[in-house]
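I'd like to ask some things about the structure below.
A single protein chain has been omitted; all remaining protein chains appear in their positions.
So, chain A:
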Amino acid sequence: MQDVNITIIDRNGVTHKIEAPTDMAMNLMEVVRSYELAPEGSIGICGGMAMCASCQCYIESDTNLPEKEDDEEAMLAEAFFVKENSRLGCQIPINEDLEGLKVRLAPEDI
C-alpha cells in the first residue's frame, strides 16, 4: 500500500500537490475535504451519494478512471457548469491507478 500523487486546483485557482492514501477507502471528494481545499459545507454536501454536485471536478489528466455509473450520469445531467471532462469526486475511489491525476474543482452552485 502506498500513497498516490494527485494535483488538485482549488476554486481560487491555487494548485495543491498532495498525497492521497490508497488504503483508507477514501474517494476524491473526501481527500479534498481532508486537506480542507474547499470550505466545509461547500463540498460533499450529500455525503457522497452522488445526490448533489458539490464535488464536481474537471479531469485534466488522461488518467484511467472508472466508468460513470447511472447515479453519477444522472446527477451530472442536472448539475451546472458541466463540461465533457466533468466527474463527481465522490464517485472516484483512490487507488494506484490515480497516480499523476490532475483535477480542477468546479465552481460552487450559488
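Methods note: a residue touches a chain if its C-beta (ideal position, glycine included) is under 8 Å from a C-beta of that chain, and two chains touch if they have at least 3 such contacts; residues count from 1.
To be clear about the criterion, contacts and distances are computed from a predicted model.
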Check: Which of the following names does UniProt give to the chain that is not shown: "Ferredoxin--NADP reductase", "Response regulator transcription factor", "Simple sugar transport system permease protein" or "histidine kinase"?
Finding: "Ferredoxin--NADP reductase"
Item checked: Absent-chain contact - pick from A:S42, A:S61 or A:N95 -> A:S42
Check: Residues of chain A in contact with the chain that isn't shown?
Finding: 39-42, 45-46, 49, 51-52, 54, 73-74, 77-78, 80-82, 109-110
